[in-house]
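All protein chains but one are shown in place.
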Amino acid sequence: MTVIGYMKRSALEGVLGDISDKLEVIAPLPSGDKGAVELRRFEKGAQVSIGPVKPMLPLKTIFLPPVEQIFRFSKSENETTVTASTPITRDRVVFGALGCDIAALALIDEVFLREPVDEAYRERRTRTTIVALACEGQGPECFCASVGIDPVRPGGADVVMIPVKDGFIVETITKKGEQLGTMLQGALRDPTGPQKKTARSFTSTSRSDVDLSAPAGGWSAVWESEAWEDASARCIGCGICTVVCPTCHCFDVHDERHGNGGERFRKWDSCMAVNFTMMAHGENPRPQHRARVRQRYMHKLVYFPENHGAVACVGCGRCAVACPNRTGIGEVADRMREREEDSNE
Amino acid sequence: MNELMMIPLIARIRSIREVTFDTLMFEVAIEKDGKEVPFSYLPGQFAELSVFGVGESPISITSTCTRPGLVEFAVREVGLVTEAMHNMRPGDNMGIRGPLGNGFPVDEMKGKDILFIAGGIGLAPLRGLINYVLDNRSDFGAVDIIYGARAPNLLCFDWEFDTWKAAPDTRVHLTIDAPAAGWNGSVGFVPAIVKELALPPGNRLAVACGPPIMIKYVLEDLAAAGYRDEDVITTLEMKMKCGVGKCGRCNIGAKYICVDGPVFRLSELKTIPSEY
Partner (left out) sequence: MFHAIRTPGRMRDQLKDMQTRLREIAAAFLERPDALFFIGWEMTPDEKETRPFFARNPRQAQRLVWNDLCHPNPASYLPRLRDREGMIGVAVKGCDARALRELIRANQIERKNLFVLGIPCTGLVDPNTGAIASRCAECQYPVDFDYDETLGPMETPALTVERSAPDLDAMSLQQRRAFWKQELDKCIRCDACRKICYGCYCPECIFEMSDPKWATNRGDLADKIFYHAVRAYHLAGRCVGCDECARACPMGVRLDLLNRSLRDHAKEMFSFDGAGITDEKPLLRTFSTEDPDPFFGGDE
């Protein structure tokens, strides 16, 4: 980690504009009229949103787009030509990424970068430089600190920008980050002593008391937990919790025909959907809400840790905020650990 | 690696053979950039076959790698993709990604007696393994094949039975669910035949594939007959899309059927939830 300078807040859009001549720039931009924020391509003249608002759709959208073409095909007589789609055409920089979202990429990497490697995902990953915005906590829902994430200097970031009065202290972390750093040079000044001090002592309000650990004994210890009862009774199966979750990565594959050709694309899917596991003949191993709700939490809290050594939750709190019925994972994990005798039945 | 991941090669249909009234067998040659390429696989593996513009389905490879050349798939018509496959003609092409999945543990099976148990289309993945075993006959002990279907005309791959019967130290026990005109073999459900034959465990492995209800009873019977969970092998089926452990839908507990399976020992199945 190297402090490379101080950048004024007012210089930010200009700097991003200059970078956008060379790289594709993605940044949190205002969306709609209700103060919402969205990660989208930055065009010159746009105003970046920096403030305590999380984009509702997480950073994963930049690496696993909601709908993504896999290939196009064209047919003649007896031949079919398959042309793989190009995931991205330019190197990219994501500005203003949050610690929770960046940490989630490391979890998705576990799945998409293991053999056989998902080439489209890898290409997006390797050709994107991630600039983190040190996060002081975006709201009461945040609990990334509970799952071992450093919201100020998150692992996985190439550059970190730490807000100080009227600007940021810019630190580079990786080689990729240093390269980007050279593009920022023109807008940087030497930081003052107080600015450095603020950056050093920058802290987050993210809660550190949420416990997502599963009880000992693996899946069988919680298979019949009461936790699934309450959470599934009010659940409507909309799958918003999986849409907004920065670690959820399930997809469906569809074909579409257009004339003599067509395309295959993948599209986000959710274990909360009835059709997720519905097989031909109408057989479904998870026919009720309860089984699907259980799958979601078991995957995050039991199966993923078993396979990859970490819970598949980065504590962003989006699921609780976006669920029409406000079911959050922390609350479900608490219930899951309750033993029969101390449950409030 | 791309052809495993999401971009298929071309599977050119060379011939189509009727297996039963709703099941066709496709013999295909694999092509890459317009040229035929070799395709190597293990018994028990599967491939994602696609009809361009309709979709993709996981289908077991039913041929054996001991007979290089065309690759065979038996497809039962049940939905959109399989229906589109049934409308294809020799010369047409499908997409193919594979081989996928773990396959049968053939090396660990060597030196053992083997009891094959299959019901209906469940013979498709086993046919490759049976032919593999018979092609390497001296590596394996005694072979017994119990195979059943609802009616005589629903027995798949009937052209194989005589060859199998003629192989050394190999017996084939065919059965149908209910008496039928012209049938003079056994009548009864597969689990009943397993019980009746009462082949002792000893040095024997049992490999069972078929509808879930048949598997359920067969597993109970084998346990009662003293087979150890490590010596009972079966395959699982779950809805699948990517076939390479990424799309997230074929897990049972922490196991993904497409990469950790579809072949499992009963001892492994007992460590995962019974959500199948």
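The first chain written gets the first letter, and so on, giving A and B; residue counts start at 1 in each chain.
Heads up, the rule we're going with is that a residue touches a chain if its C-beta (ideal position, glycine included) is under 8 Å from a C-beta of that chain, and two chains touch if they have at least 3 such contacts.
Just so we're clear, the structure is a prediction, and the values are computed from it rather than from any experiment.
Within the set A:155, A:287 or A:324, the residue that contacts the chain not displayed is A:324.
Only one of the listed residues, A:143, A:168, A:228 or A:265, touches the absent chain: A:265. When the omitted chain is restored, the residue from A:7, A:244, A:298 or A:311 that touches it is A:244.
Chain A meets the missing chain through residues 31-32, 34, 36, 56-57, 66-67, 140-141, 230, 233-234, 236-240, 243-244, 252, 254, 256, 265, 267, 274-275, 320, 322, 324-328, 331, 344-345.
In this section, only the chains that are shown with their structure count from here on.
Looking at the complex, you find that chain A touches chain B at residues 70-71, 73, 75, 78-80, 82, 84, 111-112, 114-120, 219-220, 223, 249-257, 262, 264, 266, 269, 271, 276-281, 285-286, 291, 298-299, 302-303, 306-307.
Interface residues of chain B, counted against chain A in their complex, comprise 1-2, 4-8, 10, 34, 50-56, 78-79, 82, 91-93, 95, 237-239, 241-242, 244-249, 251-254, 272-273, 275-276.
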